[in-house]
Each structure stands twice: as structure tokens, then as C-alpha cells.
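Quick one: this structure, given as C-alpha cells, is what I'll be asking you about.
Showing just some of the chains, left in place.
Naming follows writing order (A and B), and every chain is counted from residue 1.
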Amino acid sequence: HHPIFPPPESESETSWVWTQIKAEARRDAESEPALATHLYSTILSHPSLDRSLSFHLANKLSSSTLLSTLLYDLFLLSFSSDPSLVSSAVADLLAVRHRDPACVSFSHCLLNYKGFLACQAQRVAHRLWLQSRLPMALALHSRIADVFAVDIHPAARIGKGVLFDHATGLVVGETAVIGNNVSILHHVTLGGTGKVGGDRHPKIGDGVLIGAGATVLGNVKIGEGAKIGAGSLVLIDVPPRTTAVGNPARLIGGKERPARHE
Amino acid sequence: HHPIFPPPESESETSWVWTQIKAEARRDAESEPALATHLYSTILSHPSLDRSLSFHLANKLSSSTLLSTLLYDLFLLSFSSDPSLVSSAVADLLAVRHRDPACVSFSHCLLNYKGFLACQAQRVAHRLWLQSRLPMALALHSRIADVFAVDIHPAARIGKGVLFDHATGLVVGETAVIGNNVSILHHVTLGGTGKVGGDRHPKIGDGVLIGAGATVLGNVKIGEGAKIGAGSLVLIDVPPRTTAVGNPARLIGGKERPARHE
């Protein structure tokens, strides 16, 4: 379940992952002919990961007034203009495959993980936001929230190698920052306290794990490698490599001598 | 971010808001031509707020067996028969614009806020419920729950000027009542205890604020201007202008001398 797959040095990581995805899709289409059309249109007919992802996201997020053709162009152009969007997607694919024991293949994640798909679409919305294309960024944000029940403000900054596991109900506010290699379960809120404006949402360090249903409120700092227990309500900073649990959350081991893991 | 915009006395509040919405949509269509078709079909082609809202809700809530044309007629007729539905929508638009720092314009709310859209559709379902048109009210309820992940029973009564912020996962039971100027975050449940039938859900007073993930169960009364903390489990009455936090929730300051805010 947790394979190690360093890409051969002669190939880029992206092309290595894309090669795996196509091989998986061919194998699945053979074993399940009823899915062949689906796999052909979403993966096998495309020459590259960015085209496959653009097509799939455009179909998922389109509506009767936001046509899939418009969204397809938007995604394609974003991916080709900013290669870091594609490398972030690849880092996420590797993260999900490594960290989620329920993930059986890269194509499983690419086609079926709403957290993965919402994250890729949000990064495009974030790029539009930075280009001051607010109406388009917010229209995309709205479609992601409707279709995946994942509500990440387009202004929020998200690192690479993130896993939004299950993802339903995830809410991330406008001034939140999520570091690299973060894992966040479903029903998690990175929100504001409602008492202040401006920079008002959590900053999540690299390698943090946030359990299901945790609520982190305010401009608090969750340090590198910290763990937030399921169902916790966190209103305070959490030091690096420290675990916080409970409602309201306390640091395990006490504030003075917090338990550190790893 | 928190503009004050008293409508000029010579115009009604509804027409003033509609004028703003059209001006915003024209500005957005100009700055983002790719959205022009979307903005034209949802806003600019319509002569009034109720027509724009009917069109947008009908498209969002239609399915292969509940056609958008049927829903469009249903919404149009409801809005024209009961002007309080339109004035409630306007009060909600003003509330969202005032209270949510992430809301950038009225048209942003009208087009993109699932909490706003779910609330307008629920008010129409409530009207159908009061007219004993249960099958239609429940079909609409089901579509709102599918499309927005917002599950408000059509019998529930909702006041004016409400903000359902983020809204994903909101569940409101059959005999719940929500007052005017209430703000409710996502993942909030106004539910029953499962121990009694009949009048079994919470009554939320005017101006109450309920934080993300709070669960309020039973026929309890949350007094005017009270605040319920995020992640709280509330099984008791909360006096006016009092804050309740925790699982199970306690009143801050103790039951005898609760802290009162404002």
C-alpha cells in the first residue's frame, strides 16, 4: 500500500507519473470495458497530465452558464503559463499515494479524489486572484464549493504535497496559509474568530496533520510537524512537533513541557 | 470592506440593490470578457432581481427529471405572488455585504454564495409547505440538500437579514425557527434530541451568532443577541446577549451571572 517509487533520473517526475497514470488507465479499461469510454475521455485521449486534468476539472466544474469549454481553456492556459501548478499537482499525487492507505493508484486519485481535484482548481483560482481577476476567481471558488463541498478562498495560499483526505466540508479562509506536505482531513475549518478583519486566519506549517472535524480559528500559527486531534477547537498557537487535542484544545504534556512526536 | 449604503430615499431598497448588482455585473463583464456570457445570462439579461434570482436558482437546482423551466416558473410565480420573499432576499444581500468581510459585492453574493441561494430557495419551499404543497416543497428541499449540501426542512421558519456563511453542512430541523439578523456558520445543526416528536427543534432569537460546527439540539431557546461558540454542543436555553461555549456548552460567567456582551 505504501510503495516507494522514485522516478528514474532520466525522466522528469511529471512525465514519470503521467506514464504510470496512462498504464493504470489502460489496465483498468481492459479489466472493466464499461469504463473504457470514461477512461479514454478523461485520461487516455490526452497527451499530457495538464490536458487530462484540465478536461476532467472543466467537466466536473461546468454549469449551464459556465460552459466546460470556457473552463477547459482557462485551466489549459493556466497550467501552460505556470508550470508550478503542474508540479504541485504531481507533488499532491505522490503525497496522496504515499499517505492514504485507501488510495490504490495515481489514476484513482486523479479521477476520484474530490480533495485533490478541489485543490488543483483552487490553485488556478488563486493564480487568477493574484492577477486581480476576482470575478473569475470567485466564480471558480463557488463551483468548487458546490461540486465538491470544499470551500477554500481563492486568496488562501496552499503549498505542495498536500493531502485533503475525504475533503467534504473543508473550509479555508481568505488569509489562511497552508504549508508543504500538510495533511488535512474532512470537516476541518481554518477560519476567523469573527472579531477582527484583515489577516485573520490560521497559518499552517509544513508537515502538519489536522484530524477530522478540527476547527482552527484566528491568526494562529500551527508549527511545523504539529498534530491537531480530530474534533479539536484550536484558538492558540501550537508549537512545532506538538500535539493539540480537545475542545478547547490543550497541548499534550502541558503548555510548559509539551509532548513532541518523532 | 464594510461599506454603509443607505438607499436613497427616492428609490426602494430592492431597486437600489438591483441597480448596484447590474452595475457590478457590467463592470465585471468588461474586465473579464470570458465571464460576459455567464453574467449576461444570470444578471444582465433580466429586468429585475426576482427574475435574475429565479433563473439562477432554477439552473442550479434543476435535474434531469426536474426541469429548469418548471423551476423557473415556480420561482417566478412565488416571488411575484409574495413580495416578502424578494424583500427578504434583499435584506439577506445587505446582511452578507455588511457582515462578511470576504464578500466583495452584491453580485458576488447573488451568484456565488451557496448559503444565500439555499436560503432563498428554502423560503420558496416554505411557502409551498404552508400551501400544503408538500411533494413540491420536499422535492425542492432535496435538490437544495444535493446541490448546496444545505439541508433546511421546508417547514422551518427563517427571518430576514440572515447570513449562512460558507453554509456547507448546515442542517435545520422541521420545527426550528430562526429570527431576524441571525448569522450561522457552516456545519451547524439545529436538530432534535431524538427523544420527542412534535415541536422538537431550537428557536433562535434575533441577532444570534452561531459559530462553525456548533450543534444545538432540542426545543431550546437561544435568546436575542446570544453567541454560540464554534464546536459547541448546546442542549440548554441560552439567555439573551449571553455566550455559550464548549461540549457540553456552559454559559460564560456561570449560569447565575452570565457574561453579557455589548
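The rule is simple: a contact is a pair of C-beta atoms (placed from the backbone, for glycine too) under 8 Å apart; a residue touches a chain by one contact, two chains touch by 3 or more.
From a predicted model like this one, the values you see are computed outputs, not experimental measurements.
Sequence-identical chains make up the whole complex; the displayed set comprises 2, and the total in this structure is 3 copies.
Definition applied: only the chains that are shown with their structure count from here on.
Per-chain CA centroids place subunit A at a distance of 28 Å from subunit B.
Listed in rising order, the residues of subunit B touching subunit A in the complex are 1-2, 28, 31-32, 34-35, 37-39, 41-42, 59-60, 62, 68, 101-102, 104, 108, 111-114, 147-149, 166, 168-169, 185-187, 209, 211-213, 229-231, 245-247. Note for the complex: subunit A touches subunit B at residues 63-67, 70, 73-74, 133-136, 138-139, 141-142, 145-146, 149, 151, 153, 168-169, 171, 173-174, 187, 189, 191-192, 194, 197, 200, 213, 215, 217, 231, 233, 247-248.
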